[in-house]
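Okay, here's the structure, questions in a sec.
All protein chains of the complex are present and in place, except for one that has been dropped.
A, B and C label the chains in the order they appear, each numbered from 1.
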C-alpha cells in the first residue's frame, strides 16, 4: 500500500528561545520505504535529525520567539508481514534482551496489576496470536471511545477502571494485557488512513513468531494502512513532540490517505530553487 | 556557514533488478543541521534510510531494469568547533574504544608501515594539532595532484611511493601518517564549496582534544565550507555508493555553494502535490 | 575506594525448566574497575553474559528442576568524579537524546504529577546540584523508613502520599522530583558498604554538569562506597533478577565492605583445577 501522509504543526513561542523535538517523520525500514519526503519549517529552522535505537527519527531544533510552523509531507510504501497461523509462546530464555524489555511494566502500562485479569480473560487458548486478537476484540467491545474523558496522566489501570478513553488509552490497555501474558508489546504512534476525524493515531505492536506485528485495537485499521512514526514502551517514551520553554500550541493538521495521484517524473519542487 | 549542496546521479540498469546503497545525504548532528532536504528518484523508487553507528545516513533501494536518476538537494547550516591552541597527546588508556579503533591500520591506510617515517617527519613538536597541520602541509607540498594516475586499488603506501593522486589519495596518506603517530584519524567524504571542478570531495578528521576536527589536506578548504556525508576507516568503509548487479554508471553532477538566496516562507514544493 | 562485594542467591526450581536473568555483576567503566571477579552456579549452569546499552551486565541462563545457588564475588576499585561547585541548568536543546529520555515519567516515577510540588519545594535556587542535594535532604527528612509497608506495585506517587517505604521507594521519589525539575535522573541498584542490615541497595544518579553523579537519599552512603550493578528508568527496567517459570526463592546473602585483605599474588582459585 502506498500512502500519502503528512502534518502541519503550528506554534507561538513566547520565550526568547524554545527547544523542540519532533517525532513525526515516518520510520523507515524494509516495511516502510520512502518514496518522497519533505520537511519544511517556517521561518526556516535548522534541525538535527537523530535516529534512536528503536528506529525513531527525531528532529531536534531551537527556535526564537515568534511563530513556528512545521510542515511534513511524505509518500510511503508500506509492506507488512502476514501474521503466522498459530503462534506458540516464546521461550523467555531465548528472546533477545531488547525484546524481553517489552514484557515489563511501564509508566502507562502497569502490566503487573493486570496478570490475574489477563490470564482469566485470555488464557483459554495457547495460541499467542489468538490471544492478541482476543485482547483487541475485548478492548474494542468493552471500552467506550470518549474524547476528553482522559488526559496525559491516565494510565491503563485508570482506563481499566473507567472503561473509556481515546486511541492512546485503548493502546495502553491492550499493551498492558499482552505484557501481563508475557507477550512483548510496544506502543506505536503513527499516521492511519481512514481515521475520522483525521489525527495522529496510537496503536501497538506485539512480538509474535519472531517478529513485531501491528494491531489497531481502536479502529481495526489494517497494518498496511498505518505509517509508524514512533515506537516506545508507552506514550511516555513514544511521544510525538517534546517542548522546552514557554510555547503556545496552535493548530495541528494531519493527513493520511492512499496515494492516488501519478508520481511525477519531474521533481515537484526542490530545496534550492 | 549555510551551504546549498546536492547531486544528481544517473544509472542505466541492465540486470532485471539491481540493488544500490547511496551515502550522499548530509550527516546531521549539532555541527550540521538541516534547513531543507529533498531526495527524489526517477522513476520513483521506494528507499529505506539507514542510520549507521558512525552517523552516516545510507539509502538502500532495489531498482528494475531501465534508467535511474537520483537527485538530492539540501540546505545545511554548518558550525564547526575551533581547534584548541595546543593539544597534548591523549592517554590511550583513557580514549573510548570506538575512538581508539581509528588508530589502527585499514585497507587503504597501512599506518603500520608509516611509523618510522611519521615520527621522523613530524615528531619534533609535541603539539598534536601542530603535527596534524604539518602533515597537511607536507601532503600538499609533496604530492602532485594528478587525476587518473591512481585507482580503486591504490593505498596510502602506493601513493607514498608514487607521490601523486587525487583527494582520496591525499586523505589516505594524511590518515596513515596521523595513525602512525597514534592520532586517531578517519576518512570523510563530503560536499565542499569552492572545489574546481566541482565533485564529491574526500578529506579527513583527526581526534584532537576530545573532539573530531576536520582537515582538508588537498585544497585547504575551511571546515565550515564542507558538508560531511560519509565517515569511515578509509574509502573502503566510507564509500558513497555500492552497486550490486549489472549497472552502467551515467553522469554525476555535484553542487556545493554558500547559500545566497532568500529562504522562502512558502514551501517551494511538496511531496503530495 | 576498593570494595569487596558479592552475593549468594538460592532458588528451588519446581518447573521442568526455568529461565533467569541476573543483573548482579558490577558494571564496569572508568569509575568501576574490576580487580577480581568470580561467578559460580551450583549445579554448574552455563550462562550467557549480555551487555546492555545502559552498561548493565546481565547473565541469562536456563536451569532444570531442582536447587540452584548462584554465588558472585568481586573486588572493585571505585573512583567517582567530584560534583562541580555550582551547576547551571542544561539546555535541553543540547542534551543527548539518550540523556533527555531520563527526564520523562516512567512506571514508578510519575514525574508529570510532581511538577508543581517540585518547583515549589526546590525552585528557590537555580543551582541544579543544590536542588538535587535538597531533594535528598527532603526525602531523608520526610519519609519514614518502614520495611513491608510498600511492595512491587508501589510508585513514587504512592510513596509521596504514604510518606514511608524502603530504599527503592526513596529513590523513586527522588528521581520523580528531579525529573519534575527537568533534571535527568535514573535508578541505580547496587552494593553499598555500611548498610545495616546488609542487602542490595537502591539509589539514583542525576545528570549534572555533563556527567552522571550518584546520590543515596536513604542512607547518605558516599558514592565511592557504592558499586553500581544496574541502571534504568526505575525499578521496572533496572531489576536485579527476572524469573520465568515456577521457582521458589530462597535465601539471599549480600556482602559489601572496604577491601581490607592483602591481594594474593597467587590466584586463590581457578576454574580449571
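List of remarks:
In this text, a residue touches a chain if its C-beta (ideal position, glycine included) is under 8 Å from a C-beta of that chain, and two chains touch if they have at least 3 such contacts.
Just so we're clear, the structure is a prediction, and the values are computed from it rather than from any experiment.
For the omitted chain, the shown partners it touches in the full complex are B, C. Only one of C:9, C:24, C:74 or C:254 touches the absent chain when the whole complex is considered: C:74. Residue C:51 is the one among C:17, C:51 or C:152 that touches the chain missing from this view. In the full complex, chain C touches the omitted chain through residues 4, 6, 28-30, 32-51, 57, 61, 71, 73-77, 255, 261, 263, 265, 267-273. In the full complex, the hidden chain is touched by chain B at residues 17, 19-21, 50, 52-53, 58, 60-62, 91-93, 97, 100-101, 104-107, 109-110, 112-113, 152-153, 182, 236-237, 239, 242, 244.
By our rule, only the chains that are shown with their structure count from here on.
Central chain by Cα centroid: A, whose mean Cα position is closest to the mean of all protein Cα atoms. We define each chain's centre as the mean of its Cα atoms; on that basis chain B and chain C are separated by 42 Å. The distance from the centre of chain A to the centre of chain B, each centre being the mean of the chain's C-alpha atoms, comes to 35 Å. In chain C, no residue touches two or more other chains.
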